[in-house]
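Handing you a structure now.
Coming up: chain A.
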Amino acid sequence: MSGWRGLPIGAAVLRPGSTADNVTGTWRVVRPIIDQERCIRCGICWAYCPDGSILELKRGYTTRGGKSYEVTYEVDYDHCKGCGICANECPVKAIEVVPEAK
Partner candidate 1 sequence: MEIEARFHGRGGQGAVTAVQLLASAAIAEGRYAQAFPEFGPERRGAPVRAYLRISDRYIFRRDPVREPLAVAVLDPSLILVEDVLAGLRGGGIVVVNTRSGEVAARVKDSRPDVDVYAVDAEAIAMEVLGRPVVNTAVLGAFVRATGMVAPGSVRRAIEEVFPAQLAERNWKAVAMAMEAVKRA
Partner candidate 2 sequence: MLAELQRGARERVVSRRAGLTTNYAVAHAVKAVDVDVVAVYPITPQTTIVEKIAEFIHGGELRAELIHVESEHSALSAAVGAAAAGARTFTATSSQGLEYMHEVLHIASGLRLPIVMAVPTRALSAPISIHNDYSDIMNARDTGWAILIASTAQEAYDTVIQAYRIAEHPDVQLPVMMAYDGYLMSHTLEPVELYHEEHVRGFVPRRDRRNVLDVRSPITLGAFATPDNYYEFKYQQEVALRNVEGVLREVEADFAARFGASYGPVEAYRLEDADYALVTYGGAATGNARMAVDMARERGIRAGLLRVRLYRPFPSAPIVAALAGVKAFAVIDRAIAYGSPAPGPLYKDVATALYMEGLTVPGISVVHGIGQRAMYVEDFYGVIRMLAEGAGTGKVLFLGLRE
């Protein structure tokens, strides 16, 4: 770690987005899992996540019932802290929260 001379003055953070370096996923004791079959791509989990840890991927998905979507929502497990808000807000109960440790 840098000594006092090497730190930017005023405690400025000079690299935008450097917060992503902190792997807060280690704080998680429960894990949300999105069921891609039930997910209706409403984006509510993405909007509610307090940590920006729901990823909106430009990747298509077709359900077993034949419904096609252009996007897929996935959890960024490096940063998700396991708060469960996504599961609570999901209108179709497509997110399940399971313990990390068995």
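Keep this in mind: a contact is a pair of C-beta atoms (placed from the backbone, for glycine too) under 8 Å apart; a residue touches a chain by one contact, two chains touch by 3 or more; residues count from 1.
With respect to how the candidates were assembled, all candidates are chains of the complex that A comes from, given by their letters.
None of the values given here were measured: they were computed from a predicted structure.
A.B. asks: Sort out for me which candidate, 1 or 2, comes into contact with chain A in this complex.
C.D. replies: My answer, from the options 1 or 2, is 2.
A.B. asks: Could you list, by residue number, the parts of chain A that touch candidate 2 in their complex?
C.D. replies: Touch residues, chain A against candidate 2: 1-4, 7-14, 16.
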